[in-house]
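So that we are looking at the same thing, I have put the structure below in structure tokens.
A single protein chain has been removed from this complex, and every other one stays in its place.
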Amino acid sequence: MRAKIAFFSDPIDTMWKFLYYMAAPKNFYHTTRAWLPLLKYGALLFLPIGLGWGLFFAPPDYQQGDAFRIIYLHVPSAFLSLSLYTVMAFLSVLLLVWRIKLAGLMMTMVAQMGALMALLALITGGIWGKPMWGAWWVWDARLTSELILLLIYLAIIATRSAFDNPDQGDKLAAIMVLIGLIDLPIIHYSVYWWNTLHQGATLSVFAKPKIAAPMLYPLLISLLGFALYCGWVILYKARNELLLRERRQQWVRDVVEQGLV
Amino acid sequence: MNNLLSLWLRQCQREWLLHLRQPKNLLYAAIFLLMVMVFFPLTLSAEPRLLREVAAGLIWIAVLLAMLLASERLFQQDYEDGIIEQWLASGEALGLIVLAKISLHWVLNILPILLLCPLFALLFNLSAYEMRILMLSLAAGSPAIIFLCALAQALSTGIKQKGVIAALVLLPLAIPIMIFGSASLRAAMQFLPVNGYIAILAALSVLAAVFLPVVIAMIIRISLAD
Partner (left out) sequence: MSHLMMGGYALYVWSAYGFAAAMLAIILVTMTKRRKQTRKLLQQWFKQ
């Protein structure tokens, strides 16, 4: 019985050990150095492939013609704006409960990227809507929800930047993230409900069509490309900020002198 | 348990006295509300039909902004007087203190707003029934708004651009309350049932009252850690 429990706890143990190891700034910095090229080249590979395939080789849509190709920008960015929020929520918990300061720093970077993804989703959504519905903006449930998500991101970023003390700012922004997390489903539900009052039975232009395989694959590839890109940027910026925050430490001095910046 | 109860009563009494000694502040929010409501017909149109159409949204927006302004006093004075530091040092249940403060603030601030509702009904051509529903929905939804305002104020105590940050934090979070609050009045105008909306507003208020004081206490602790 004991052997069985030990077998299951080993991978969990190593995971925790890894987490605590990585929570130390110096270890994090040196370990992630190798990750950067993976993310970078992954993004530079998959983004052009996915978007190029979607732009030129996927068959045009029956209803929307070639305009539907905007989906290869809109869906990945919208999806990432949401999933980055959950990443932020996870990092918030790491910061507030386990007091891992590095998590707070990363959360700030994730917030910036998440906001940009939400912005991209909104703009591509608007551009997509113009030929389809004749207006640059419609108070569609999904677009409105995305707009509110952007506003929440901006509120989090504003909260963080209002404080000069980074530790304080990170913690308060983390609380904002968690409050936003609880409020998001409520907001989502209320916006969708509000929208039914106005749209009635009209189908949203952004309702997910039954997407055929030749259209789906480039979507997945560009989604992967975007995700790798976001990971790359977040890691890059986080490492940069880490050097600045920890500049009083000896390991930073070593890094600078060895030219590893 | 006795301790908590006496703490609660003491804090309520303190807030009551504080408010009574500065009665003007209660009026300011109401006057602001009145001014904003007058602005709308001036900038939109005085046509009664249009005013009835937009009344629901406008009233709720104005109430939200008025409460945001009124809540600036929630923590600022005590922060400047060093009272908050004493709370932290005393080791008493900060969440309860915060709850007492906000509850009393709500009771005293919602009254002028509710008293103004007949005037709003007059300005925007609302019927007596619609006015009653408006008052009911405001009473049900305003606690949630006030707790969110307190959250926003706690986050922005002691930083430079208080007002803007507080507004940025408050507005997205308050969206559900605004949606259901204004929807209740519009439903009343169409003689549709409003029970569901009132129930949702009340539920949101209860949720806010239960969870936010603890969060606000956490924020105060972090804000004053230095």
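Residue numbering begins at 1 within each chain, and the chains themselves are lettered A and B in the order written.
Please note the rule applied: a contact is a pair of C-beta atoms (placed from the backbone, for glycine too) under 8 Å apart; a residue touches a chain by one contact, two chains touch by 3 or more.
These figures come from a predicted structure and were not determined experimentally.
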Shown chains that the omitted chain touches within the full complex: A
From A:31, A:86 or A:240, residue that would touch the chain that is not displayed: A:240
Hidden partner interface residues of chain A, rising order: 47, 51, 55-56, 60, 65-67, 69-70, 73-74, 77, 116, 119-120, 123-124, 127-128, 130-131, 229, 233, 236-237, 240, 243-244, 247, 252-253, 256-257, 261
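As a convention for this text, only the chains that are shown with their structure count from here on.
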Length of the line joining the C-alpha centres of chain A and chain B, rounded to whole Å: 33
Chain A residues within the chain B interface of the complex: 148, 151-152, 154-155, 158-159, 162-163, 165, 168, 171-172, 175-176, 179-180, 182-183, 186-187, 189-191, 193-194, 197
Touching residues on chain B, where the partner in the complex is chain A: 151, 155-156, 159-161, 164-165, 168-169, 171-173, 175-176, 179-180, 183, 204, 211, 215, 218-219, 222-223, 225-226
